[in-house]
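For this depiction, one protein chain was excluded, whereas all remaining protein chains were kept in their positions.
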Amino acid sequence: MKKFPNALDIRALAALPTVSYEGDENLVIDSAGTAQDATQSTVIFLENEDLFEAVKESQAGLIITKQEFAAKLKGRNLLITEKPYFTMMLIIERWLAQEKQKEAGIHESAVIAPDTEVSATARVEGGVTIGSGSVIGDGCIIEAGCAIGERVKIGAHTHLYPKVVIYDECEVGAHVIIHSGTVIGADGFGYALIEGVQRKIPQIGNVIIKDYVEIGANSCVDRATLGSTIIGEGTKIDNLVQIGHNCVIGKGCILCGQVGLAGSTVLEDYVYLAGQVGVAGHLTIGAKTMVGAQSGITGNLPPDSTYFGYPAIDAGKMRRIMAVQKYLPDMYRDYLARQKEKKHQE
Amino acid sequence: MKKFPNALDIRALAALPTVSYEGDENLVIDSAGTAQDATQSTVIFLENEDLFEAVKESQAGLIITKQEFAAKLKGRNLLITEKPYFTMMLIIERWLAQEKQKEAGIHESAVIAPDTEVSATARVEGGVTIGSGSVIGDGCIIEAGCAIGERVKIGAHTHLYPKVVIYDECEVGAHVIIHSGTVIGADGFGYALIEGVQRKIPQIGNVIIKDYVEIGANSCVDRATLGSTIIGEGTKIDNLVQIGHNCVIGKGCILCGQVGLAGSTVLEDYVYLAGQVGVAGHLTIGAKTMVGAQSGITGNLPPDSTYFGYPAIDAGKMRRIMAVQKYLPDMYRDYLARQKEKKHQE
Partner (left out) sequence: MKKFPNALDIRALAALPTVSYEGDENLVIDSAGTAQDATQSTVIFLENEDLFEAVKESQAGLIITKQEFAAKLKGRNLLITEKPYFTMMLIIERWLAQEKQKEAGIHESAVIAPDTEVSATARVEGGVTIGSGSVIGDGCIIEAGCAIGERVKIGAHTHLYPKVVIYDECEVGAHVIIHSGTVIGADGFGYALIEGVQRKIPQIGNVIIKDYVEIGANSCVDRATLGSTIIGEGTKIDNLVQIGHNCVIGKGCILCGQVGLAGSTVLEDYVYLAGQVGVAGHLTIGAKTMVGAQSGITGNLPPDSTYFGYPAIDAGKMRRIMAVQKYLPDMYRDYLARQKEKKHQE
């Protein structure tokens, strides 16, 4: 459980919208957790009935909860609000924002090419390499062992966790978060079979990642063959996701773990792909369309729809098909009987 | 083929349970391999008939085999046992244990925060970074370029291969093995869509990995939103596996390559998930249950059962469905004919 270096200011909580506080005004809270691991200095939350007993039994010093549970938790320190989970998140966000920022500056073990522009307010940790012509914006945090190629641009307040790799010429926006092991800009996967040899098609485009994107760990976004692979503003990508060359992803999309997009596919804004979905190349998925886990997309999808299955079709239809699949063996026996009957009749 | 620095002690082999030796007492064996690549100083094993010819033809200096094959391999150096494969593994284990351990100590290029506790018997290789407040146990091997965050605890005799990343506050037990590129403790994937913006839910829990766990290469175990993501004692996880935030995995589970678990899912002890299985969030899979490759789990599964398919159902039922699926086009033609007939009758 994370311990925050500064205690939660109970008095300031009363200032949160739609919140009231009942309890000890001098309470000291220095961590946020769950009912299971809470101590007397931990804040937890209770949103739903099913966790009530666990919360009641817990040692938690402070419980964020709804009015409906307050009476039954009498005597505990309670922060009462209509949205306990959301309030808990707000409190944690404030706490995190108050944490002392790590020092800016370039660690002596980093290897920085001479003609780079690294902001004086950026932090560049041990073992980082930055190639010729690259630009690192204000307030960036480039953690240990990241490898940044040549002519790369990274916008302000972007955070690269350890071991992120950015290939030459890629552009990363501002307020972007990229987790460890993710590789931006490796060559797209393109070969032509010529006289028995898989001949490499040169990949000289780049990747452009817009502002407020977050990408999980060990994911891959390939550079374009020509032009750019683009990840739109505010899009969030989970771990172990594969984005093929020349894909163009809109704003505010959600790509869950292990999703794979083949090359040149377009996702319009706010598309949601659940885990392990695969999308073939050169397709367009319409805005706000949602695709169920493990689905395989083999054609264009309209906007504002829900798809599911392999190959994916309208989710309602697919559910009806799946619901009757278990009767297939019975149906087959019936079919066989019918065929026998027919033959007998002939 | 690996060459062991010390030769196999043939005389000591007689001491192995249920083993007898026929052959040259002065034989020198310094490697273990397969029939294909064996030399006169290589030990191989023969367990099943189908490899008999390859073994007979091989150059292998020593053959571990069963009594039933011994007569037909007369004149070769033979180690006879009821379990050739298992005996081979025991011999290799002993060999590996005899290898000279690499020196303990911290490489001069490692970047270690001042307030860490690194055991004097641990080995920390080049380019490793260890953050403030972290503890590295006795006999640990932290290979080149690992990045260990702040307030991390790593138990005794744990081995991190090159480029492993452990985020802040995570705990790794004793005798754990983690292969290259694996990322422990990256943020869980959680956002709330508020007024057109995917707002990040802070992820301040951690990951706890118990003793004797092994995790393959390029896998990801996400930190909990609150509380802990837990990997139980002796559980083994293959490459490119995704474990979502707040999952709790029991003892002795096996998760094969490219498996993905969404958030908050519980695997009880000894669950087996074959390759590319996907499990939705907030589910429980009962102890000792086995799930076939590429299956999609969308509901809780009972213990001691076998599931398969997409969505996964009882494996026996699924096999019966799959067996008749190929007749679907015929069945459809029959259905069409029947509909036509019906219409005609009306």
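Brief remarks follow.
Letters A and B mark the chains as written, and numbering starts fresh at 1 in each.
We adopt the following convention: a contact is a pair of C-beta atoms (placed from the backbone, for glycine too) under 8 Å apart; a residue touches a chain by one contact, two chains touch by 3 or more.
Computed from a prediction, not measured in an experiment: that's the story for all the values here.
From the options B:N218, B:N246 or B:T289, the residue with contact to the chain not on display is B:N218. Touch with the chain omitted from the figure is made, among B:N77, B:T116, B:T158 or B:Q258, by B:Q258.
When the omitted chain is restored, the residue from B:G23, B:G105, B:G275 or B:P303 that touches it is B:G275. Contact with the chain that does not appear here is found for just one residue of B:L16, B:V197 or B:M322, B:M322.
Where chain A meets the omitted chain, the residues involved are 109, 111, 127, 129, 145, 147, 163, 165, 167, 169, 181, 183, 186-187, 189, 191-193, 196-198, 200-202, 204-206, 218-220, 222, 226-228, 240, 242, 244, 258, 260, 262, 276, 278, 280, 294, 296, 298, 310-311, 313, 317, 320-321, 323-325, 327-328, 330-331, 334.
By the touch rule set out above, chain B reaches the unshown chain at residues 1-2, 32-34, 36-37, 44, 86, 88-89, 92-93, 96, 107, 109, 125-127, 143-145, 161-163, 177, 179-181, 212, 214, 216-218, 234-236, 238-240, 252, 254, 256-258, 270, 275-276, 293-294, 310, 322, 325-326, 328-329, 331-332, 335, 338-339.
Please note the rule applied: only the chains that are shown with their structure count from here on.
A separation of 25 Å divides the Cα centre of chain A from that of chain B.
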